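So the structure is just underneath, and the comments pick up after that.
Note that one protein chain of the assembly has been removed; the remaining protein chains are unaltered in position.
== subunit A ==
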Amino acid sequence: MTTLIKGARVLGGDPADLLLEDGRIAAVGGRLSVTGATVVDADGLVALPGLVDLHTHLREPGREDAETVETGSRAAALGGFTAVHAMANTDPVADTAGVVEQVWRLGRQAGLVDVVPVGAVTVGLRGERLAELGAMADSAARVRVFSDDGHCVADPALMRRALEYVKAFDGVVAQHAEEPRLTAGAQMNEGDLSARLGLTGWPAAAEEAVIARDVLLAEHVGARLHVCHVSTAGSVEILRWAKSRGVQVTAEVTPHHLLLTESCAESYDPVFKVNPPLRTDADVQALRAGLADGTIDAVATDHAPHAVEDKESEWAQARPGMLGLEQALSVVVQALVEPGLLDWAGVADRMAVRPAAIGRLDGHGRPLTPGEPANLLLLDPAARSVVDPAALASRSRNSPYAGRELPGRVVATFLRGEATVLDGKALR
């Protein structure tokens, strides 16, 4: 299969043609012409490496009513992703080689993105003893990222052991940083607004204290640490300090924490309930600055589909989490590209290159140059559209962006040279 992309602006540069052949980029240059190739007109479109998500909830096995590997893969492809890490908090939990291989196989069957399973750090996410991390690493799924996401590995001794143990196979522990004793019953960011709304507060210190502890542990044992969904200005400062000391720490921020603030909670509409919670405008600005200067390495969606009945309820009863895959790039364009905080090379770095490096994915996050795997997307940066949850490919509808106009439209996505999305529509 040969595809010729005409006139794409690679990383926003001058228009060039890209020839995709046998899963790789065969040539990049001006006015390529090949007979028999499928031609894709990319006039005015920006070409970026296929996005890599370090943090996706695909809900299968267990909650196929909310999302499946296939529907989540389709949402990912439509969002410009070519690889997603599937979080371990499924039912059963992905804490054995058997479950991670099942998720990996379902991803291969769907064939829309590379589904990379994340393994649980502890058995059943219970935070008591290590899961068989080595078995998951050695399985067909080749797990390198381990996380109890949804729960914090709160026990400091257990966290230390996990950080140390995964060094044997170049793994990384992705920590959901939340001191559970400080967030019992927490519903939203703790501050002026939670005081008024009468919703139990989730203090920034509960996140920052765990990050501070963990970077010290990672430094002490010389291990890699990844921090999930950083949400506060204080966390950015701690990460900046840790990186300046040479600690092997990386961090991610979600699209929603880059765009939305706690004020969304005033509606009491649980579509805005998420963990960690939406924070203040000052936090949003600090997160944008941290992503722009590289203190935060990656944008990760924390795409969290929920069935209608889990959101159409009282705030306190609702499950936390929001959709993200299909709007992630648009949010980054709005929050960082349009204000001039990040250029297209920066977007590629934070949404493809660095997340692929953190997850040790060889074939993703590569430059768009001859010989490299043809994983890429074409974005129309000038397009703007209003988000309609009913039109999403996800099986769930809990998008916090419903009714918002966002910039940018993913026109096409290619996974190893094969189009998974063309004309903004998934091909399977």
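Methods note: a contact is a pair of C-beta atoms (placed from the backbone, for glycine too) under 8 Å apart; a residue touches a chain by one contact, two chains touch by 3 or more; residues count from 1.
Please note the rule applied: contacts and distances are computed from a predicted model.
**Student:** According to UniProt, what is the chain that's been left out of this complex called? Choose from "Probable chemoreceptor glutamine deamidase CheD", "Arginine ABC transporter permease protein ArtM", "Aspartate carbamoyltransferase" or "Acetyltransferase component of pyruvate dehydrogenase complex".
**Tutor:** "Aspartate carbamoyltransferase"
**Student:** Identify the residue among A:P61, A:P92 or A:G191 that touches the chain left out of the display.
**Tutor:** Checking each option in A:P61, A:P92 or A:G191, the one touching the absent chain turns out to be A:G191.
**Student:** Given the contact definition stated above, which residue among A:P49, A:G201, A:G324 or A:P407 touches the chain not shown here?
**Tutor:** Of these options, the touching residue for the absent chain is A:G201.
**Student:** I need the residue numbers on subunit A that touch the omitted chain, in ascending order.
**Tutor:** Interface residues of subunit A facing the absent chain: 187, 190-201, 203, 267-269, 309, 312-317.
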